[in-house]
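Here the complex is missing one protein chain, while the rest keep their positions.
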Amino acid sequence: MPDLIHSHSQWGPADQIGAANLLTVEKRLAALGSIRSGRVYDVSYDVYMGAPFMAPNQTPFLMSIFGSWRDTIKRRRKLGATNDAGTNLERIEMTAHVGTHIDALGHFSKGDMLYNGTPAADVVTDWGLDRLGIEHAPPMITRGILFDVAGMTGGAHMLPGQAVTPDHLKRAADSGGFSVEPGDIALIRTGWGRYFGTDNARYLEGEPGLDVPAAKWLIDQGITAIGADNMAVEVLPNPTKGVLMPVHQYSLAECGVYLIENLALEELAADRVYTACFILLATKIRGATGAPVRPVAIV
Amino acid sequence: MPDLIHSHSQWGPADQIGAANLLTVEKRLAALGSIRSGRVYDVSYDVYMGAPFMAPNQTPFLMSIFGSWRDTIKRRRKLGATNDAGTNLERIEMTAHVGTHIDALGHFSKGDMLYNGTPAADVVTDWGLDRLGIEHAPPMITRGILFDVAGMTGGAHMLPGQAVTPDHLKRAADSGGFSVEPGDIALIRTGWGRYFGTDNARYLEGEPGLDVPAAKWLIDQGITAIGADNMAVEVLPNPTKGVLMPVHQYSLAECGVYLIENLALEELAADRVYTACFILLATKIRGATGAPVRPVAIV
Amino acid sequence: MPDLIHSHSQWGPADQIGAANLLTVEKRLAALGSIRSGRVYDVSYDVYMGAPFMAPNQTPFLMSIFGSWRDTIKRRRKLGATNDAGTNLERIEMTAHVGTHIDALGHFSKGDMLYNGTPAADVVTDWGLDRLGIEHAPPMITRGILFDVAGMTGGAHMLPGQAVTPDHLKRAADSGGFSVEPGDIALIRTGWGRYFGTDNARYLEGEPGLDVPAAKWLIDQGITAIGADNMAVEVLPNPTKGVLMPVHQYSLAECGVYLIENLALEELAADRVYTACFILLATKIRGATGAPVRPVAIV
Partner (left out) sequence: MPDLIHSHSQWGPADQIGAANLLTVEKRLAALGSIRSGRVYDVSYDVYMGAPFMAPNQTPFLMSIFGSWRDTIKRRRKLGATNDAGTNLERIEMTAHVGTHIDALGHFSKGDMLYNGTPAADVVTDWGLDRLGIEHAPPMITRGILFDVAGMTGGAHMLPGQAVTPDHLKRAADSGGFSVEPGDIALIRTGWGRYFGTDNARYLEGEPGLDVPAAKWLIDQGITAIGADNMAVEVLPNPTKGVLMPVHQYSLAECGVYLIENLALEELAADRVYTACFILLATKIRGATGAPVRPVAIV
């Protein structure tokens, strides 16, 4: 059995938003105030049939037309309509973790415990989370800081099983000319994103990503969320035998820090944009363990 | 048969984004520059089982756990994992028009034609839209202008079948102290939103909303999108017998102007916030006819 | 807390099929040997969008085209095909309890226990039942016996909350000229089936059906399954305050006797067919708590 996680977060026993508490209005105004050119970088990939997913816990994204202009016009004519208004509308089957998405704090447990000493048995229902669902994540408008680890290590991308370490992060911050501040959102570029949707088999086989010390280094400095251009933020497989997804456990369940996955960071890196106003507005799917999103970085 | 819509939009025959062309960088910077206090208004409702939907073309939102911490820990122990990382993850069945959402330009046809003279038969496939899907809608960061028609008409809300007219809009703009400018997003408050999720039967029975002249009045002044605190932006049933959803046809198919539905506008109205920086980031669901969203207004 | 159910069934601790053990080859041959005219009665209703379902535990049946002849022909032409073979194929979202269906033994628990002293926590996984799923139910080819209780009580149908009692059953058996024998499948006609799909609101509001003594009377005589022309076989609401679905508990969890719901029994009754060869072949959906079926009665 794992150690129990600390029973209460620093934000009190009722807290459900974790490190989003660090998103102060001052932080928001500073980020917005940093905008100069108004250029918007879209840092998300599409959600679509064919997007990578991690079996067996994730299911494929399916989408198909439920109402077409042809049939809706026919039906409406029968009801007496004369203006031939045709509706196109689809049905979607998906998980909340498809494409570029954010993880809710309730997405991962350490043993039987979720974030803030919350017993999973009390809040995980058949129909989702009674607490710690993504609807609690506030709009995130803050500074984004890009750790271009891939760019720094010279190659096009790091390799599966290769950990992004605290040292990597320190050097990337130096190279980017910034230090981590509370309420920042860290964007980690491993270069692995180039295989999203272009070679899913490879993308899913393993990935470069954070190890626990790197996550801890970021979190100790007050980061609100950690995003990366890979499927799980963290290095896969984990170098420590028998340890599976420890960065998810540590960030979400122990520290209340959000994870953002499958980010598209190539354009930011190419333009050497290391700090920007980062905006992520997670659709409030009540009780969901995450949400597909379309974050942007504005400079 | 309906009249053909004009074969090409003002933005050229290849255009897929319509009035989002009006979202210039200057417009964006002006909106961002208007922010003073940094206060964020969340103008969206939750997406959840029980959210209203318009049968028969829309289906109910369903969500249930596909992977629970209990089972994932069990499975991982069998694979040799020792850190008891439990995953909670759901399956969702939905349409893109659940909760607060934006309509893609390809959502509605006029007869066989979609926006920009696009033959529906060419682009509506079994699996969604080959063109005019929501993934083409750019991030929307612009000025939002609140027409508090309900506030102006005195009651708590307008009534089903009651049209918001150009005259209503003019008076609401006067009352709010703003004029419409190109690239603005109009937010129409009818008061009907109070029944979203609290009395779905009533919410869906009909609604106050725009008539075509009101939509035309907004669009002629260069609006990019029209949002409202109801299911369909437009008045239901339409006062003209035999005419069904004409504002959808006119806005989306004829003019390339987006619609945003099920907005939560009570708080803005209560605080008399008539202009704000409005941000809507639609998840890029490839080929989808819309997307659930979480727009915000910042002052 | 409820009483524990007897820890082992009469068919041994490993048994997963319950009263289907009574479906001997002799029983089967006798039922088949009783066929004279070869006339087949279809005793099932359609499965379709609009079929009644019991919220909140059951979800609506949804079906829509995923591949159409139009698009598949287009795609195949691109691949070089010249014979224009078009496929039509749908996606279905459903529960296993839609339309005429059979309940698996693992469908109901008494507290934490399923049939045969099986701890629910051990066998109910995120993905269905590890034991007691419908795939274990053998083909059922046996004698069906019709208790035409509605016919006997004079009216077109019994009323919601009105219990079918042992006395009703005895009289209906007398009237039908049969006695219950081991391995029989009981078909209970309450007349309520006439509202299936014709007035779903009424059909679901409550129903006439078995009380526990009636179920016990049948089970004591060795019945394999109990079917009825209603949603739940049993009377709803149950006359005993605070007791919910006790016939499900008693039949499935305690006795290992199957339930068959939403049967169409009008035609059998009209033709005064009280005994017949009954055939039910449940699709082997692995781990499912039931299956939609198409049982027939042959005379």
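Labels for the chains are A, B and C, by order of writing; each one numbers its residues from 1.
Methods note: contacts are C-beta pairs under 8 Å (C-beta built on N, C-alpha and C of every residue); 3 or more make two chains touch, one makes a residue touch a chain.
Keep in mind the model is a prediction, meaning the values are calculated, not measured.
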Residue among C:59, C:153, C:190 or C:230 that touches the chain left out of view: C:59
Touching residue (missing chain; options C:84, C:167 or C:199): C:84
Contacts of chain A with the absent chain, listed as residue ranges: 59-60, 62, 65-68, 70-71, 93, 125-127
Residue numbers in chain C that touch the chain omitted from display: 1-2, 25-26, 28-29, 32, 35, 37-40, 42, 44-49, 56-59, 63-70, 72-73, 76, 79-97, 99, 106-112, 114, 120, 124-129, 135, 138-139, 141, 241-246, 248-249, 279-290, 292-296, 298
Absent chain, residues of chain B that touch it: 62, 64-66, 91, 93
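Here is the rule we go by: only the chains that are shown with their structure count from here on.
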Chain pair bearing the highest count of C-beta contacts: A-B
Separation of mean Cα positions, chain C and chain A [Å, integer]: 45
Touching two or more other chains - residue numbers and ranges from chain B: 59, 65-68, 70, 93, 125-127
